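Quick one: structure below, then a few questions.
Only one protein chain is missing from this complex, and each of the others stays in its spot.
Up next, chain A:
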Amino acid sequence: MATRLLIAEDEPSILESLVFILGREGYDIATARDGDDALSQLRTAPATDLLILDIMLPRRNGFEVLKAVRAEPALSGLPVLMLTAKGQARDRQMAEQMGADAFIAKPFSNQDVVRAVRGLAAP
């Protein structure tokens, strides 16, 4: 069974790029456009191997999603790759303290994303 990723990102252009490049790497990809959607998919859908999580999400932001993930026994071990923005050092610090596994700063290169995702979950 292919490794399953959930990408929580509200920017359609970024989402489409990520789906495309990671799809070509052989991952099975689900997407969520807001924080609530991401959480409910994690709880109900088949086991996710890696969560790619944007911080500025509607309804429930990335920090809140991360906190909920780490608090639920069934999800607490899920690797999380956070998408931050360059220069927002405080965001990164906070995500780190809350237990994010890795970070990618926007604007990122596709190479960086592929490398980071492979590091956390082989396809």
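In this text, a residue touches a chain if its C-beta (ideal position, glycine included) is under 8 Å from a C-beta of that chain, and two chains touch if they have at least 3 such contacts; residues count from 1.
Here, contacts and distances are computed from a predicted model.
A.B. asks: Using the UniProt record as the reference, specify the protein name of the hidden chain from among "HTH cro/C1-type domain-containing protein", "Cytochrome c oxidase subunit 3", "Branched-chain amino acid ABC transporter permease" or "Multisubunit potassium/proton antiporter PhaG subunit".
C.D. replies: From the choices "HTH cro/C1-type domain-containing protein", "Cytochrome c oxidase subunit 3", "Branched-chain amino acid ABC transporter permease" or "Multisubunit potassium/proton antiporter PhaG subunit", the unshown chain carries the UniProt name "HTH cro/C1-type domain-containing protein".
A.B. asks: Could you tell which one of A:Ser13, A:Thr44 or A:Gln97 touches the chain left off the display?
C.D. replies: A:Ser13
A.B. asks: Spell out the interface residues on chain A facing the chain that's missing from view.
C.D. replies: Where chain A meets the chain not shown: residues 11-14, 16-18, 20-21, 24, 56, 85-88, 106-111, 113.
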